[in-house]
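Moving on to subunit A:
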Amino acid sequence: MSEFFSMGGYGSYIWASYGLTALAMIVLLIATLRGLRSSRIERDQLEAVLQSRRPRRTKKTQKAS
Partner candidate 1 sequence: MHRFAKPSVFLKFTAPILPWLSVLTAILIAAGLYFSLIGSPVDYQQGHTVRIMYIHVPAAWMGLFCYVGMAICGAMSLIWKHPLADICARATAPVGATFTALCLITGSLWGEPMWGTWWVWDARLTSMLILLFLYLGYMALVNAFDDPERGSKAGSALALVGAVNVPIVKFSVDWWNTLHQPASIVRMDGPAVDPSMQLPLALMILGFTCYYFVLLILRVRLELNERRIRALHLSGMFDETATPAAAKDKAYEAGHNAEAKQ
Partner candidate 2 sequence: MNGFLAILRRDLSLALRQGADSVMVVAFFIVTTTLFPFGVGPEVNILARIASGVIWVSALLAAMLSLERVFQADYEDGSLELLTLSPVSLELLILGKVLAHWLTTGLPLIIAAPLMAVMLNMDQNGFAILMIAMLLGTPALSLIGAIGAALILGARRGGVLVSLLVLPLYIPVLIFGAGAVEAALLGISATAQLQIMAAILLLTLAAAPFATAHAVRQAME
């Protein structure tokens, strides 16, 4: 097992490459998902306020569009 991790003495280089790549890809994904969630929450809140302010007209226009 330790032979696998040492990679013939080049372990630090190889694991650094794989680790950094994995880190970057995961961070990018998580940042996107978090942004998506918070933007969705904010949008829904705004839409809800919109609905409550103009209850009848918005429903009609939404169906039309």
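General observations
The rule is short, and it goes like this: a residue touches a chain if its C-beta (ideal position, glycine included) is under 8 Å from a C-beta of that chain, and two chains touch if they have at least 3 such contacts; residues count from 1.
Picked so that all candidates are chains of the complex that A comes from, given by their letters.
In this text, all values refer to a predicted model and were calculated from it rather than measured experimentally.
Looking at subunit A and the listed options 1 or 2, the chain it touches in this complex is number 1. Against candidate 1, the residues of subunit A that register as touching in their complex are 4, 7-11, 13-14, 16-18, 20-21, 24-25, 28-29, 32-33, 35-36, 39-40, 42-43, 45-47, 49-50, 53-54, 65.
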